[in-house]
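Have a look at the structure that comes next, please.
With one protein chain withheld, the remaining protein chains of the complex are depicted in position.
Each chain gets a letter, A and B, in the order it is written, and its residues are counted from 1.
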Amino acid sequence: MFQLEKRPQPSRFWIGVTPILAVIATMIAGGALFWALGKDPLASIRMIFYDPIFGEFAFYYRSQILTKAGPLILIAIGLSVGFRAGIWNIGAEGQYIMGAIFGAAVGLAAFPVEGWYIFPAMVVAGALGGWVWAMIPAILKNRFGTNEILVSLMLVYVAQHVLSSASLGLLKNPEGYGFPGSRNLQQYESAANLELFAGTGIHWGVMAALMAVIAAYVFMTRHILGFQVKLTGQSPRAAMFGGVIPARIVVFCLGLSGALAGLAGLFEVSGPAGQITIDFASGYGFTAIIVAFLGRLHPIGILLAGLLMALTYIGGNVAEQQAGLPSAAIQAFQGMLLFFLLALDVLSNFRLRRTKRERA
Amino acid sequence: MKFLKTLAAGVALAAGLATTAFAADPLKVGFIYVGPVGDLGWSYEHDQGRLAVEEALGDKVETSYVESVPEGADAERVITQMALSGHKLIFTTSFGYMDPTLNVAAKFPDVKFEHATGYKRSDNVSTYSGRFYEGRTVLGHLAGHMTETNTIGYIASFPIPEVVRGINSAYLAAKAVNPDVKFKIIWVFTWFDPGKEADAANALIEQGADVIMQHTDSPAAMTIAEEKGIFAFGQASDMKQFGPNARLSSIIDNWGPYYVARAKAVLDGTWTSQDTWDGIAPGMTKIGEFSDKIPAEVRASAQKIADDIAAGNMHSFTGPINKQDGSAWLAAGETADDGTLLGMNFYVEGIEGDLPQ
Partner (left out) sequence: MDFSAINPVSLIATLIIASTPILLAAIGELVVEKSGVLNLGVEGMMIVGAITGFAISVETGSPWLGLVAAAAGGAGMALIFGILTQYFLSNQVATGLALTLFGLGLSALIGQSYTGIKPPAFPKLDIPELTAIPYVGKILLNHDFLVYLSIALVLGVWWFLNYSRRGLTLRAVGENHEAAHALGYHVTRIRLGAILFGGACGGLGGAYLSLVRVPQWTEGMTAGAGWIALALVVFASWKPWRLILGAYLFGGVSILQLNLQAVGVNIPVAYLSMAPYIVTILVLVIMSGDRTNAPASLGRIFHASH
């Protein structure tokens, strides 16, 4: 019989190794899944993991990986701070949407005036939109003790309807023949979030993500508030004795993750997506949760995990087009990746020990 | 070593290009669908169009498709992938692909793009759509005759001009044969959600509707209609297998002839950017077979309407027609021009309820 014995300290070796093992295990299991579906497993795995980086059109795919990873990393960094404190913001998708709406609204209101100040104003509005949306579960949690998981989640659906309503009414393009959707911000020079270096796919959102990674690293390791956040997560009682006010941590964590999610939404709507439409939201808020966990809630880990997830998305597109693999296959893939990581994670916190069964 | 490698690659590339110039490579035609081919509605019919191209042009073409592509940034990537992998004619079959198509078209000037139901064109982007409202006139005529409760239920997707045109033309035709007819309209804000469409159908039936019309993509409403023993119409495809008793007729999107013509144009080198808006006459909008449940004289009158529209003797929007608020729109004998129709955002007089804005 095997028994799990808690390690006194999480094993650093296993923390580093488990993600790699998880990826390998996913490749094997994913390959088996594809084989069961009648697709060539090796070719499919190659299309998903190898082609986007080294394949024929990799010059295009590589830039797309960065573009796709930007919002994921940005949101995940914000979420990870909250998750470390045990504050589960599941509604990042809603905050992302609201950030996009607020930011786009500022941009559209300014149209057709050109000016250097318009884009920064949109950025502020985007962060504000996400922050406001996250404050709702924060206030409800502090004041009434309501579970932030469910409130933030319900607000996602509310946000989706607000988005619908905005695309059809408030933000609708007056020159759009009555079709839903706002003006295209990519074509409005002061508001557009275009590539900073041609062909690399790096836009302001990607830059913001990188800055967030560095800032989060410094914050969590050097700043007293970062320490308090970690302490709250490990032991709420010790934190209280240490002088941490739980309500402040809640407001801070939810506010930060909301603002970052809102920023990601703004960068996306003024960049790759281009306009406010009914189905603007593509699930980044939820995928970012996965990215946060894959990255072990550590900024550098999140950076790598974000790139990995983006790779699977892009690779999935490639496989979809070249092998007829359904787009849903990638979701199953990503779920499996997380499963394997969670399963293997036990090895970093616990040691496997063989015990003799006691005979009575 | 590196230099030699590059040189060798360059020679190979040149040789490859030279040989391809001589060989008659099949034209790669790509299709992007917004829903699954198995939706048996909108995307299914586009795929039928693709199959028609394959059948008509044989080994001169090689077709491929990607289904369920979300609109937005992802669409742009998929379209770019298609262009990168050698497709020279790409059909993007949903309104929401408009800006992505134009963006990619700007980067690949030698690839031709066909965008469905859009309004922006460029040198290598054409647009095309069907005059579905002409079909609605025929269906509205049938519905007006067949309803016994004088209540017709309409499941509408989004308040865009295309959908509003359909409601208006159906209503006008129904009212022409049945002055007491009432339309009850539910907006489900989705193109494809069988659960919601089924709920909407049930709500309409409960409020007395005995004929259901829809502008959404799934056969859910037809299935509910069959279950409850009332009538419905197939949308975009025939949907007969879902409602053997319920189905009165249908509007079938027949993209085949247009797709074959455009593919041929690319092969001949005669392709130019244009806007096509075809209805019953050129065969883009087909009316499905009339059910036996319809009395013979109604079938005849409906067929006459279809033939008249096809011959140009009748227009779905012929005055005198007022807008819903009572203001005059079309004078007696006047027909609506394409411009107004393209931007139609008002109900005609007689329809109750507000258009969501």
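One rule holds in what follows: a contact is a pair of C-beta atoms (placed from the backbone, for glycine too) under 8 Å apart; a residue touches a chain by one contact, two chains touch by 3 or more.
Nothing here was measured: the structure is a model prediction, and the numbers come from that model.
Partner chains of the missing chain, restricted to those shown and counted over the full complex, are A, B.
Interface note for the absent chain: among A:P8, A:P112 or A:G145, the touching residue is A:G145. Of the candidate positions A:G16, A:G199 or A:G335, contact with the unshown chain belongs to A:G335. Interface note: of B:E55, B:E206 or B:D338, the residue touching the hidden chain in the full complex is B:E206. Residues of chain B in contact with the chain left out of this view: 36-40, 44, 68, 153, 184-187, 189, 192-195, 198-200, 202-204, 206-208, 218-220, 223-224, 241-242, 352-354, 356-357. Interface residues of chain A facing the missing partner chain: 4-6, 33, 37, 88, 90, 140, 144-147, 149-151, 153-155, 157-158, 161-162, 164-165, 168-169, 286, 289-290, 293, 326-336, 338-339, 342-343, 345-346, 349-350.
As a convention for this text, only the chains that are shown with their structure count from here on.
Averaged C-alpha coordinates put the centre of chain A at 36 Å from the centre of chain B.
Those residues of chain A whose C-beta lies close enough to touch chain B in the complex are 57, 60, 64, 67, 164, 168-169, 177-181, 184, 186, 268, 272-275, 277-280, 282, 314, 317-318, 320-322, 326-327.
Those residues of chain B that touch chain A in the shared complex are 64, 66, 68-74, 76-78, 80-82, 84-85, 95-96, 99, 103, 119, 158-161, 164, 189, 342-345, 356-357.
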